[in-house]
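Each remark here refers to the structure printed beneath this line.
All protein chains but one are shown in place.
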Amino acid sequence: MKNKDLYNYILGIADNTLILGQRLGELCGHGPSLETDIACTNISLDLLGQTRSYFQYAAKLKGEDATEDTIAFLRTERQYVNVLLVEQPNIDFAHTIGKQFLFDVYHYLLLEKLQHSKDVNLSAIAHKSIKEVSYHQRFSSDWVKRLGDGTDESKTRMQDAINDLWRYTDELFHTTASDEAMIAQGIGVDVKELKTSYYERVSAILDLAKLDIPESKWFQEGGKKGIHTEHMGYILSDMQYMQRTYPNMTW
Amino acid sequence: MKNKDLYNYILGIADNTLILGQRLGELCGHGPSLETDIACTNISLDLLGQTRSYFQYAAKLKGEDATEDTIAFLRTERQYVNVLLVEQPNIDFAHTIGKQFLFDVYHYLLLEKLQHSKDVNLSAIAHKSIKEVSYHQRFSSDWVKRLGDGTDESKTRMQDAINDLWRYTDELFHTTASDEAMIAQGIGVDVKELKTSYYERVSAILDLAKLDIPESKWFQEGGKKGIHTEHMGYILSDMQYMQRTYPNMTW
Amino acid sequence: MSEEKIKSLEKQFEDRILRDEKIEPKDWMPEKYRQTHIRQISQHAHSEIVGMLPEGNWITRAPSLRRKVALLAKVQDEAGHGLYLYSACETLGISREELYEQLHTGKAKYSSIFNYPTITWADMGAIGWLVDGAAIINQVPLCNTSYGPYARAMVRVCKEESFHQRQGYEIMMTLAKGTPEQKDMAQDALNRWWWPSLMMFGPTDAESVHTAQSMKWKLKRKTNDELRQQFIDQTVPQAELIGLTIPDPDLKWNEERQSYDFGEIDWDEFWQVVKGHGPMNKERMNARVSAWENGAWVRDAAIAYAEKQKEYKSKQAI
Partner (left out) sequence: MSEEKIKSLEKQFEDRILRDEKIEPKDWMPEKYRQTHIRQISQHAHSEIVGMLPEGNWITRAPSLRRKVALLAKVQDEAGHGLYLYSACETLGISREELYEQLHTGKAKYSSIFNYPTITWADMGAIGWLVDGAAIINQVPLCNTSYGPYARAMVRVCKEESFHQRQGYEIMMTLAKGTPEQKDMAQDALNRWWWPSLMMFGPTDAESVHTAQSMKWKLKRKTNDELRQQFIDQTVPQAELIGLTIPDPDLKWNEERQSYDFGEIDWDEFWQVVKGHGPMNKERMNARVSAWENGAWVRDAAIAYAEKQKEYKSKQAI
């Protein structure tokens, strides 16, 4: 493959939207209200729609028989490079919202910059996606505030979720060798530079939500290198079930 | 295949032990005490060991490239013929025990007769397995009594589990065309004849456990025809994950 | 109110319906009209949200990204339908909480079809094609029903349902022209969903209650048997077109009636499922009740937060 770094760079973005979209899809019909069900399904739809755009582009770069679906469904666990954050389970609505919020703030900052990528395809996808993500961010921030400043129970649950998930935030700002190559070419976004804004924005919302900002300096990483948490295998065994069981068919 | 009916008959027995063993395997390390963890793992081991004997025999009948593993792992959901009872989830320890108990009593009665099968392989497997199953039955019956006649909470949970699972018991006594063919040849056990003893034995234990015997006359069926509950797909997506993802390899 | 006065109001009311005028929430209406509409609209709303579950079951396992997105969109539409229908129902003076309570306690019904399991991907096709197909036939006449909010909700619902129906048929078509395994999967789904779909039109006319009254109020324009026949006549050629076989050995074109004759429906199965003993009744109800109970703290938090915000704003206003 000629554009191996670009290909890898795209996966680094789109595996996040794929896995977060997949996780949200688990909740359809099981949420706390019809309104939140609709919103979560909608976010899942947006994320998977974005994933399709990225993977269609990646498939073109890869050539051969690659399609959006071979990329989405036919890699082994070690080849998925999403951050650990997005694969975390929907333990309760606070965890679902917490994960979404911690990702959305990052996602928005990323797309803001990616709009200016020298790669026209990426910049177009970013341009189209940022409107959706702006809504995601508003939705998840609003719920963080509602739960944080709602009842005692909701406050405890929301705080627990933020505390649990905090350790996965630092990885958002790590870069791989392919990322660095793309940054150097003005195609990729240097996520390291987003870190300060990210924690400022997240902290501002947590403040409004009357939640404590975790102080832990211990972070987890691995997803970007394909070393996932034990949740990932179960996500994939469902997600890939049809493609693995009935290979090479049209659906 | 020459012995299609015999092959099907074997699957009708061994898919039950496979799926029940698989379900128990989920619990390893998560049980209420080390002692119950050891016992449940042990039962799972016995059941999967029995499954191997049955499938090794079935693979010989099937010929071609069939092995115990192709039979265990490479069928589609509609081709598994276990009863619905064994695929039910481990909602809590009462459900795990209830499912085990309702299966064990049946399993013991089945093997008692299967020892006298005209098929020497089946009779040998039954002969070997019945000692194990006699222990399973004692273990699960003892726990039904402990939970039924323990605390208020355990009584409620155990009664709920029995009430939930009762609707799956009738299917144990259904026969397929292959079953009937094997019964006619003195190879298969006529499970219809076990029904009265089964409900007597189950009722006797439930009485000792001070639990009510459900009165419902509404039963579910489908497993023996390959029409499963929605749980089955998720069991298989994990169980088949490796074989589907890495086909034709030696492990 | 005097009996005479009521009689006169009732007369005016029935006349308005005869003239095809819409009844609106603030209009006077007979109590029975209100109750019947609450029953029917809520049953319809409940069917939408319970109906999310069998399809939701395949979102994580959809075989392509395109299908996954389409399935999510479909389930989202169903949630949306539930939302308008609950809103329409609420205009009759009942709250969403009361409606859920009726569902969760089993007092209110939902469409029995959702008590069957979705066990292969082809079931996503069969549900769209057959279940949405049957739903449309039941629902299209309701776009002209007498109660305004319900009629307007149905216009929107029917438009989306017919999109879903085409999408389901397209899934079946893709499978039917796929590999032998895929074709088998499609045929198997048709075999399992065909009879339950016919049952969606309810008992035969001889057994059906409510019909006369419902006809008068335009809650019903054709009988169960007429609608069922319409569904069969429409669906059989669609199956033939993609090479699938309707699982009914008695199915035969009747030249004289210009319609299909068909076999006997298993009414025992029908009543078993209606009475709550279908393959998935317990699971569907557990899923709804768990979602509601596990979500209680979230809804409470939203209320508490809204109140705090109001308080805060009113303090600022002083």
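To keep things simple, chains are lettered A, B and C as they appear, and every chain counts its residues starting from 1.
Please note the rule applied: a contact is a pair of C-beta atoms (placed from the backbone, for glycine too) under 8 Å apart; a residue touches a chain by one contact, two chains touch by 3 or more.
This one's a predicted model, so the numbers in the text were calculated from it and none came from an experiment.
In the entire assembly, the chain absent from the figure touches the shown chains A, B. Of the options B:Tyr7, B:Tyr57, B:Tyr80 or B:Phe93, the residue whose C-beta touches the omitted chain is B:Phe93.
Screening B:Asn121, B:Ser178 or B:Gln243 against the full complex identifies B:Gln243 as the residue touching the chain left out. Check B:Ala58, B:Ala72 or B:Val86 against the missing chain and you find that the one touching it is B:Ala72. In the full complex, chain A touches the omitted chain through residues 76-78, 164, 167, 216, 218, 220, 222, 227-230, 232-233, 237.
Within chain B, the residues in touch with the undisplayed chain are 22, 25-26, 28-38, 41-42, 44-45, 48-49, 51-52, 55, 68-69, 72-73, 92-93, 145-147, 149-151, 153-154, 157, 235, 238-239, 241-243, 246, 249-251.
Assume only the chains that are shown with their structure count from here on.
Chain A and chain C, compared by their mean Cα positions, are separated by 35 Å.
Contacts with at least two other chains are made by residues 238, 241 of chain A. In chain C, 61, 181 are the positions where the chain touches two or more neighbouring chains simultaneously.
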